[in-house]
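Would you mind keeping the following structure in view while I ask a few things?
Every protein chain of the complex appears in place save one, which is left out.
Letters A and B name the chains as they come in the text, with residue numbers starting at 1 for each one.
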Amino acid sequence: MNYPNQKRVETFSIEINGRSCRAISGETVVDVARREGIEIPTLCHDTRLEPAGACRVCLVEVEGQRRLQPGCAWKVYPDMKVTTESGRIEKHRTILYSMYMADHQLDESGLPVETGNGNQLRELCKTIDPLPLEPVNAPRAGRPDDVNPYIEFNPDLCILCARCTRYCDEVEAVNAITLSNRGGETTIATAGNRGLLDTTCELCGGCIATCPTGALIEKKAPENLVTLQTEVTRSTCNFCGVGCQLDLHTHNDRVVKITSPEPGETVNDGNLCVKGRFAYDFIHHEDRITTPLVRGTDGELHPASWEQALTAVANGLKSVKDKYGADSLGFISSSRCTGEENYLMQKLSRAVFGTNNVHQCAAT
Amino acid sequence: MTNSIDEIRDSELMFVIGSNTTEAHPIIAMEMKRARQRGAKLIVADPRKIWLAEMADLHLQLKPGTDVWLLSAMAHVIISEGLHDRDFIEANTEGFDAMAEKVAEYTPEKAEEITGVPAGDIRIAARLYATTKHAGIYYTLGITEHTHGTDNVYCLANLVLMTGHLGVRSAGMNPLRGQNNVQGANDAGATPIFYPGYQPVTDSKVREKFENAWGVGLSPDNGLNLNVMMKEMAAGKLKAVYVMGEDIVISEPNVTKVEVGLNQCEFVVCQEIFHNETTRFADVILPGACFAEKDGVFTNSDRRVQRVRKSVNPPGEAREDWKILCDVARSAGYPMPDYENAGEVFSEYASLTPKIAGISHQRLEENVSGLQWPCPDESHPGTPTLHVDGPMIGRAPFQVVDYRPSAELPDNEYPLVLSTGRTLYHYNSATQTRRDAGPVAKQRSNFIEMHRSDARKLDLKHGESVRVLSRRGEVEAEVWVSPRMRPGCIWMPMHFAESRANLLTNDAGDQVTGTGEYKVCAVRVEKLSNR
Partner (left out) sequence: MQKPNANREKIIELLEHAGGVTEESVREVHQQTGIAEADIWGTGLFYTLLREPGKRIRLCDGLTCQMFGADSLANELTDAGKMVERVSCLGQCDLAPASLDENMELVTYAKHQTAISPPNEFAMNLAGEVDLTYSALAKVRAMDPEDVISALESSGLQGRGGAGFPAHFKWTSVRQQAATERYVICNADEAEPGTFKDRELMLRQTHKMLEGLAIAAYVIEAKEIYIYIRGEYTNEYRAIERALEESKDALKEYEFTIVKGHGAYICGEETALLESLEGKRGMPRLKPPYPTESGFRGKPSLIHNVETIACVPSIIHRGGDWFRALGKTEAGSKLYCISGHVVAPGVYELPLGVSLDELVEAAGGYVGNPIAFSPGGASSGFLPITERNLPLDYKHLADAGSMLGSAGVVVINDTVDMAKAAAWQLEFFERESCGQCAPCRIGTQYIRRQVDQFVQLGDPASLELTGDVGWEMEEGSICGLGMVAAKPLESARKHFPDAFKTRD
């Protein structure tokens, strides 16, 4: 589709590892490489955020540059030549990952610990033969007293890539969390180290979703989520009209976690709000109605079989219709239910009971 | 929405009116924030200084219910300064002159008196909107939940048409839908005047098509909209209701009247996942399934049809709602087809509905980001932006709109204007969100927001308990003294069953849509200890 006034883009070619690649002005080395299927590792990169170039994992060689340069931030220009694999880069990655390991919680196998939300650093560290650096035990403070029900921060798994704080500033724009202190003491903090409930945080959980190492995790997910066999079902959020796509993680017929698809894939671009991501306890709540109920002659509702209940519904509606006519019936459908169900409700109203008195809560 | 959600980020100007986007549509608000950070201008028109207003270039803090004045005055400025798009008007519209003549009466100075918005700000807003190419209007129920809601919408449409902001990326006219499937429920024909796809029930050709498809004769008469149904029920004329997935005793305006009606009904069926205020009146309750337990589609605000997929089983004997509806039909003696799955229901629906004829569950498997209607055939890619090639049918008409005040205005007895709405943390009747710790921790119980000058008059401190009374009812709530409010106006969320905002609201409905006047009614606030 042609829109008037769309920005003009310039395309040209660049060379990555000797291969000619098409590039568009404004793109970065990582943008082009990803499209071309050339792997450049990243940790602090998130397409929704301004590049930070802070994790240094994506450093590449750019012809004419003395120093290695961050591929996530380095803008392409015509005929530039980039190398993403070399002895120098391999040495850099080996030592850098090893340094990260010296500043990270490791498991028995000596790798960064796996979390319920994965750990991209662990995956990177599997690709090297790490140097046995002694741990630095950085004095990075957490917020153990934060009683918010959803979001937990484990400073021992934090690599300070600042994706969470940048997300909170640049995307959610509530600025509830911040980088705080300096050097080895740098950590993720709130004003006054208060619990998130006492900040501007809207509990969207986007910080969890963007965290590459699982330093931020859902409090309500089961603790053994790492080892749990879960299935993932893509669906659509049932709250407001934005239509965010969700991945429902289930185990033993229970929803145990909800995440967003990757940024760029769906209408919500990797984002969710507090309701979409966290407000799913209702699904398995003990208050759910689990059996049909029919009001008895005593005026009380009593459990009934489906057959009894369906017969009662059919007879009840038919007898009113017989007495007062079809237009004495009203069918109130639901904008919370599916399209198919709304279709069937109006069909029930019109085809089965003969009235156009069908509507739903469209305006509330 | 005429445009798509992802177009928002490339906006040059967003005019947000009657939409508390950050709370009611948080993810769309994220796109607005993104646009803002990329340098887009933002104009917010809202009686409250909502979150979005704080980062706006211009906040038009109008008095509730005066939108027609504000918008017509903007039209006045655009036309009187010659900022309208003559070519677009010539090519695509009709009735410009009559509309122009009408808005000539709405001068910014008079508008200032009525709306409370400085005339200068109205001019700036009008000029900015008219002279920016990628300028989109975004609105929600703050526009529609009035007795003159349709007029408000007409005024917005006039602005769009006179500036040619249609069929342009990141522009257009964009109602943000309140619920997950408002768009889809309307599309599917859960409306008293249309079969699926907005095909009129009074059109005999259309009716014939549906009679053939469904194998029965169908009523040629328009049905009653929800607002009228509630009134007929209270008047004893509507004798039985079948309510699926809606808590009308919380969500309809003036719920006392709804309760009276339900008490009079001879037969009430509720199909629900939780007991709620409405199920108290049910003769039969059918246990339904929540979104995680069934298959189907939701259609979002930008007309995007997306899949809902079953991930867990319904609890106990609860069933998928589409199956229940089929069972009810069969019990009533109608030969509902033996649909194998929700996809087959959708196929039947699509086969009768040209707008979505090209969509199927199968195609939705392949299109991870859904398909946007119109999508008339299987090779059609869907339509992200409407009206790129001009209006859909013929010429778009300008509307002549006369201002009518809201149905109930404040007086000595009820001196404050109450508006109601949603918060970020809860959803509608909150049967779902009040069962989760986060929303409860953030907002445990009902509250009103009130300007400090009103609070001072009533000797109220932040956090004190008050009683709010209207001609229709009264509720108790906490008072939050809030810099967001206009003096003389209070605001209350609709989420709390034990303190129902809709005991207070006015059920006077819009003439066309029947939508209740949730945004304006007259109330009085009393300090609880004084009573």
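Please note the rule applied: contacts are C-beta pairs under 8 Å (C-beta built on N, C-alpha and C of every residue); 3 or more make two chains touch, one makes a residue touch a chain.
Keep in mind the model is a prediction, meaning the values are calculated, not measured.
Enquirer: Quick one: say which of A:Glu27, A:Asp46 or A:Asp103 touches the chain that got left out.
Expert: A:Asp103
Enquirer: In the full complex, which of A:Thr200, A:Thr250, A:Thr291 or A:Asn315 touches the chain missing from this view?
Expert: A:Thr200
Enquirer: Decide which residue listed in A:Ile16, A:Val76, A:Ile151 or A:Ala173 touches the omitted chain of the complex.
Expert: Residue touching the absent chain, from the options given: A:Ala173.
Enquirer: Of the residues in chain A, which ones touch the absent chain?
Expert: 51, 53-56, 59, 67-68, 70, 73, 88, 91-92, 95-96, 98-100, 102-103, 131-134, 136, 138, 159-160, 162, 165, 169, 173-186, 189-192, 194, 199-200
Here is the rule we use: only the chains that are shown with their structure count from here on.
Enquirer: Report the inter-chain centroid distance for chain A and chain B in whole angstrom, where each centroid is the mean of the CA atoms.
Expert: 27
Enquirer: Which positions of chain A touch chain B when the two form their complex?
Expert: 1, 3-6, 148-150, 170-173, 197, 202-204, 220, 231, 233-245, 248, 250, 253-255, 261, 265-269, 271-276, 278-285, 287-295, 301, 306, 309-314, 316-321, 323-324, 326-364
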